[in-house]
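Only one protein chain is missing; all other protein chains are in place.
Up next, chain A:
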Amino acid sequence: MMPAPRPLMRLAAWLCALALPGLATAQDAPRSGYSYMEPETQALQDDDFLNPGFFLVDQGLALWQQPMGPEGQSCAGCHGAVETAMRGVAARYPAFDPAADRLMNLELRIQAEMAGRMQATPFDYSAPEMLALTAVISLQSRGLEMRPEINDETLPYLDMGREIYETRRGQLNLACLHCHDDHAGERLRGDVISQGQINAFPIYRLLWSEAGSRHRMFEWCMQSVRAEPFARGSDEFVALELYLAQRGAGLAMEAPGVRR
């Protein structure tokens, strides 16, 4: 029998490891950050009229329809209604883009759409408009299982993301796993540490008094251990995002989330 090509074998190994959590890591079954929140914070997320993240959704809906670039194209012009066109998209991102030959998350995909087809100046990675568009798109996956596609193209990113997740960094010399795998549910100063799942992003964070992206959260965590964060939108952070999406695969998407 022909030996399986290496990438395929590694893929198989990954899938096995994921199917047998007891063997793979000491990690518990995925649990949304929602379940670690105070009831009052949960109530804010549960009510679409109280949830401050819905300001973003409204803005995002307007942007979805807004003509941009020299030909006045809009997202809606090509895709139609966001509710149908974007259903399930956020749940399977980040995804590999063959044309760009790289892994893309929602923000990078939106920038590519604007710079390419629409010939418009793309929104900055951290612009409020970008956050608003990712919010309205992510909302269309609410309730669906987060599940990125793991294949030959995405596998190297998955490995890279896992290495970042497990590497000690910063003056406090801590890796993501020290807090989010080893001490989830325990109190770190005023916070209860969650598993660091990304199924609720973008989140409205009470501590920030505003909403933020997945990469802003990664940056915050890295800064809190006095590490030099990777840039938002960098290959490193997109790879980390893929790893976290895979690590939490099966969790229900819940954007826009509300967190302490």
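Methods note: a contact is a pair of C-beta atoms (placed from the backbone, for glycine too) under 8 Å apart; a residue touches a chain by one contact, two chains touch by 3 or more; residues count from 1.
In this section, contacts and distances are computed from a predicted model.
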Item checked: Chain not displayed: protein name in its UniProt record ("NADH-quinone oxidoreductase subunit N", "Cytochrome c domain-containing protein", "tRNA N6-adenosine threonylcarbamoyltransferase" or "Methyltransferase domain-containing protein") -> "Cytochrome c domain-containing protein"
Item checked: Residue among A:102, A:169 or A:232 touching the omitted chain -> A:169
Margin query: Please output the residues of chain A touching the missing chain, sorted low to high.
Written below: 160, 163-164, 166-175, 177-178, 182-183, 186-190, 222-223, 226-230, 236
